[in-house]
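Of the protein chains in this complex, one is absent; all others appear in place.
After this line comes chain A, so read on.
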Amino acid sequence: MNAPDRYERFVVPEGTKKVSFERDTKIMDAASFTIEREEHTIGNIIRMQLHRDPNVLFAGYKLPHPLQYKIIIRIHTNSRSDPMGAYNQAINDLDKELDHLKNAFEAEMVKFSRDY
């Protein structure tokens, strides 16, 4: 009866920002990004992509609570980079990978329908 609406899981409430960030007060080049209405799908691919960046010293994500529909990604970089830069580059690189995957699959579909 008092269950939250199902769409609460994926619709960002009005007046709430999809992404916000908070700098670490004690460590240089460390920050946490809070992403509203996302979960493991996005959290895990961004984390793994950040691990490919040699300037990233630490990258991790957590889903704080199953009924809090947000994830927190924490990034710590060296002085050659910064969390915001590393975060945006990870997203751009993932986007590039997906573009490539789409083209590769479409080319393979053409090849497959011709060969078989």
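One rule holds in what follows: a residue touches a chain if its C-beta (ideal position, glycine included) is under 8 Å from a C-beta of that chain, and two chains touch if they have at least 3 such contacts; residues count from 1.
As a working rule, contacts and distances are computed from a predicted model.
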item	value
Missing subunit (named according to UniProt) among the choices "DNA-directed RNA polymerases II, IV and V subunit 3", "Ras-related protein Rab-3", "Synaptotagmin-like protein 3" or "tRNA (adenine(58)-N(1))-methyltransferase non-catalytic subunit TRM6"	"DNA-directed RNA polymerases II, IV and V subunit 3"
Hidden partner interface residues of chain A, rising order	6-7, 9-11, 17-23, 33-35, 38, 40-42, 44-49, 52-53, 84, 87-102, 104-106, 108-109, 111-113
